[in-house]
Structure formats: structure tokens, C-alpha cells
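With one protein chain held back, the other chains of the complex are shown just where they sit.
Here is subunit A:
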Amino acid sequence: MKVSIFTTCMMDLMFPHVGKNMVEVLERLGCTVDVPDDQICCGQPTFNSGYVEASWPVMHNQIDALSAIDCDYIVCPAGSCTAILKEYPELLVDDPNDPTGDYMARAKILSAKTYEFSQFIWRVLGIADCGAELDTVATYHRSCHMTRLLGERETPFWLLENVKGLEMRQLDGIQYCCGFGGTFSVKEHEISELMVTSKVENIEKTGAETLISCDPGCLMNIGGRFNRLGKPMKIMHIAEVLNHNVDESRIKKISEVATPAPAPFP
């Protein structure tokens, strides 16, 4: 199975290890991985800030870059960016620079084959247990865009359930945004501070020593806040967890494990 990585600008700029772990997991599970060269950013930072005109070229570049390599699937380390790429066909409806509808046509193809990393493992590869082991007490931060825009509420929880040694604690107020929101965190930092402060408090209340999420942006926000407060917290992207201390003989398909309970509401 040929997989292209949709790197996201944030991973490129800041968090290379997320990508490395992701590639290693995917290859272990039998994928042939490639990274389309000219991709940059999904366009969300400018689009969501109201710079819609400036965002068309960003989206066009992304469509060109991701269609340049032939692949079965596109996999992304961020729920939020995945959601936006999947929304491309709606976002491009008003695009004045696409007279032939060529970008729209390719956007539809890309949108259909793009998945967030945990989603891809569970829903496409059908793998339930990646063979990972991590001895820690952890809690999970659910990103708003992955949950509400992408509509993925389950797969990270199910995959984490099968990590050996991992004890998951439920997070109070899991439905509330951590205050990241892209440029919101900078422009409205006073409000964002109140939000991330209450998120940090709730995380501390769980007694967890590790915080896991599928969105690097949220992790950079919450982790940066922990660091500002000088408080210890191990921050991990789910790819790091699933690539930790792997015993390949333990890799299991969904059919080989008990059916998981639906992830906690909401």
C-alpha cells in the first residue's frame, strides 16, 4: 500500500520526531511511504484568520504537491489539518482562480483518500494493536477539529487501549478547547491563556504523568504552558506512543481483539 505523508507546516517547522515515528510505524505495518516534496501548509492559518484571498494559492500549491505523487492514501499527523484538507471541496467552491474546475476535481480525489494517522491505522489498515509498550499513566487531549470537523471520536482511544503498560485516565472537561485555535492563540492570547490554564488544571487533576494527543498544535500550546509554569509533564504525540518499545510479534488486527467500547462522550 502506497502512502504519502501530508507533513503539515507545523511538523516541518517544529516537530520532526512526530514524522519519524509516524513513518516507522506505517512502514512496520506494511506501507510504502513517501513524502511529496513541494507541500507546505493546508492554508488553515490564513483562511481561518479571514485572509481568504491569500489562502487560494496556498491550497492550490498543496493540491499540486500532494497530487504529484501517485499513492493510495494520504496520512497526516494532525487531526485539524486532515479536517481542513477534507473540507477543500467546500472551501474551493468560491475560488475565483479555478475556471476549469481542475483544482476542485483534484481536491475531491485528495479529500477522499486523506486520513488522520490513528484513523488510518484503525479504519484503513485494520490494525488494533501496533505492538507498542509504554509504562506510564496518561490522559488524552481531544482536539476540537479532529472530533468535530473530522468527526473522529474513537480511534485514538481504541489504539491506546492496546498499548501494553499504558494506564489511561479520563480527562474532565475533555470537550473544551485548549485555547490553541491557530492564530487565536496569538491574537487573543488573553482569552487563550484562560482556556489553557483551565486545561492544564484539569490535566493535573487526573494525576497523569503523560499527555497524549493527535494534534501537534494543541500539544505545543498545552506543553508550552506546562513549561512556562515550570511543571513537569511528558507530552507525546500518538505516533510516538505507538512506536514505543515495539514487539512486532504482538501486532494484531481488529478481528483478533475484543470489540472496543465506544469512546467516552462527547
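Everything below uses one rule, namely that contacts are C-beta pairs under 8 Å (C-beta built on N, C-alpha and C of every residue); 3 or more make two chains touch, one makes a residue touch a chain; residues count from 1.
Note that in this section contacts and distances are computed from a predicted model.
Student: Which choice in "Transport permease protein", "Sulfite oxidase-like oxidoreductase", "LutB/LldF family L-lactate oxidation iron-sulfur protein" or "Twin-arginine translocation pathway signal" gives the name that UniProt lists for the one chain left out?
Tutor: "LutB/LldF family L-lactate oxidation iron-sulfur protein"
Student: Looking at the full complex, which residue from A:25, A:128, A:214 or A:233 touches the chain that isn't shown here?
Tutor: A:233
Student: For subunit A, which positions touch the chain that isn't shown here?
Tutor: The missing chain touches subunit A at positions 5, 7, 9, 11-20, 23, 27, 30-35, 37-41, 43, 45-55, 57-58, 60-61, 65, 144-145, 148-149, 175-177, 179-196, 198, 219-221, 223-237, 240, 265-266.
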